[in-house]
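Shown below is the structure under consideration.
Of the protein chains in this complex, one is absent; all others appear in place.
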Amino acid sequence: MDFKNKSIISIRDMKRDEIDFIIKSAEILQDNWKNYKDYLKDRILGTLFFEPSTRTRISFETAMKRLGGMVVGFSAPEGSSLAKGENLIDTVRVIENYCDAIVLRHPLEGAARLAANYVKIPVINAGTGAEEHPTQALLDLYTIFKEKGGIDGLNIALLGDLKYGRTVHSLTYALSNYKVKLTLVSPPLMKIREEIIEDLKNKRIKITETSSLDEVINEIDVLYVTRIQRERFADATEYERVKGSYRIELKTLKNAKKDLIIMHPLPRLEEISQEVDYTNHAVYFKQVKYGLIVRMAILLLIFGFELK
Amino acid sequence: MDFKNKSIISIRDMKRDEIDFIIKSAEILQDNWKNYKDYLKDRILGTLFFEPSTRTRISFETAMKRLGGMVVGFSAPEGSSLAKGENLIDTVRVIENYCDAIVLRHPLEGAARLAANYVKIPVINAGTGAEEHPTQALLDLYTIFKEKGGIDGLNIALLGDLKYGRTVHSLTYALSNYKVKLTLVSPPLMKIREEIIEDLKNKRIKITETSSLDEVINEIDVLYVTRIQRERFADATEYERVKGSYRIELKTLKNAKKDLIIMHPLPRLEEISQEVDYTNHAVYFKQVKYGLIVRMAILLLIFGFELK
Partner (left out) sequence: MDFKNKSIISIRDMKRDEIDFIIKSAEILQDNWKNYKDYLKDRILGTLFFEPSTRTRISFETAMKRLGGMVVGFSAPEGSSLAKGENLIDTVRVIENYCDAIVLRHPLEGAARLAANYVKIPVINAGTGAEEHPTQALLDLYTIFKEKGGIDGLNIALLGDLKYGRTVHSLTYALSNYKVKLTLVSPPLMKIREEIIEDLKNKRIKITETSSLDEVINEIDVLYVTRIQRERFADATEYERVKGSYRIELKTLKNAKKDLIIMHPLPRLEEISQEVDYTNHAVYFKQVKYGLIVRMAILLLIFGFELK
């Protein structure tokens, strides 16, 4: 498996053996990352955040610096020549002269693929448009792998806004490479789109759809919680009602499996009560740590180092 | 004295021997800091500035980098997930996965202490709310110590807005550990609050209060100047009048002691005339240099290095 100089654009581009290879590489790195602390010495990562995302940016920057590398870039479009109307292609063609790989966050779908087509250095998609955020999907898989000892055979519930959430789409496609049962829990208005269901069925994923977490809580191994966004509701009262009925509290979990893990891409608002943080179910802060390892692994791989 | 892994939250938490220890550590570092330039290699400092403060941020970043360390973070809340409504506790619990210590600036009183309660790494308060800015107080003390050869026995005047100024509160508490005479010079409207006077008297600090610098200029060893803020005045004419009468010019200093030092936390507006910059009294730009050394010392101490 060779990721050297390859771009990471979409989880849909990746086959199971490629995903497994990244997971395995991350696992090798997990306890030994300090041995790799000079591997990216003299390399420069360009972090181009055309929309702000503090946690994703700092995660990549930390990954690069922990491996001895350097970072240049911008954290928000204010101050970029985008304000002068420059197009994305010119921007990345300029920036590629300054660095050895690009991490790109952009509000438009397809921006990372477009960029990758025009530069000679690898591009890592750090979130584009409403659908793609491949390193988030990879870190989610890695979290499940590490916390549950594997992915095949699990019953994984996705909860919240399954219609619009970027994380959910990427993760669903990623999981479709595994033999999992998917339990989709959402308000009727926010059900996952029909074409995604079709795709998943074609891949022989077993799917349960429900609007009630209570009905399924005792059967699931992984509960992946996402935010229900206020913008989707015309009516504030309706929003409050729906939001409240999908909020995870201690009492929500009373019939849960003992080893259920609860994940969240963060930032979390009120979807998960803080009292849940102190249970063994909560792994959302550990997810952050796993994410850092996954990104370190990806950087090492695209710069041509194999982890074994 | 062991500062390893300790947070620096408030000058009020610190006893005289702890302050003296930091001052002594800074003094050891002063002329030898280049010998420590790799001590923090592989360490990462997270600089979380929820409100902008260019000079404090760059001071900490420079301190960290001069010691071989790395920095990740943000310089303003734009672009942070705070914009998405995330609470401070979640933010620091995420960020602690990326770094080995946190420097926190936040508009709310108590933010640094709250953060420190939720993370396992040390937190340094770089200014929170209207009252706390402990490293500023420590660098002020260190400046006095270096410029006057000691702190005990000095007559130290604080001039300007003593009611609202953050720097003044921290410094007053810091000085209350020493045998100093405090001369408080302010417009009647901006006198220091009565409860602080009481605190100081309980610590047997001798206090003189006046609204006229002229009356006391010949007796003081240190003149600490702060800004009088326009926002405190309903009336622009009144503001101009008051501001003018507390402005330090060459003529203000004609009866000053020859070795009077003038300090200012900066930025300075019109409180000190530029002609004063070229006198031997002015140490406010040297204060910046001392501040860098104090912050280097603090970083070394919390990372477990003793300076001797």
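Should a chain be cited, it is by its letter among A and B, assigned in written order, with residues numbered from 1 in that chain.
Just so it is clear, contacts are C-beta pairs under 8 Å (C-beta built on N, C-alpha and C of every residue); 3 or more make two chains touch, one makes a residue touch a chain.
Nothing here was measured: the structure is a model prediction, and the numbers come from that model.
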{"item": "Touching the absent chain when the full complex is considered, from B:V72, B:L104, B:L292 or B:L307", "value": "B:L292"}
{"item": "Touching residues on subunit A - with respect to the absent chain", "value": "42, 44, 46, 70, 72-74, 78-81, 83-86, 89-91, 93-95, 97-99"}
{"item": "Absent-chain interface as seen on subunit B, which is shown", "value": "34, 37, 49, 52-55, 58-59, 61-62, 65-66, 75-76, 78, 266-269, 274, 285, 288-289, 292"}
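Basically, only the chains that are shown with their structure count from here on.
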{"item": "For subunit A paired with subunit B, centre-to-centre distance based on mean C-alpha positions, whole Å", "value": "41"}
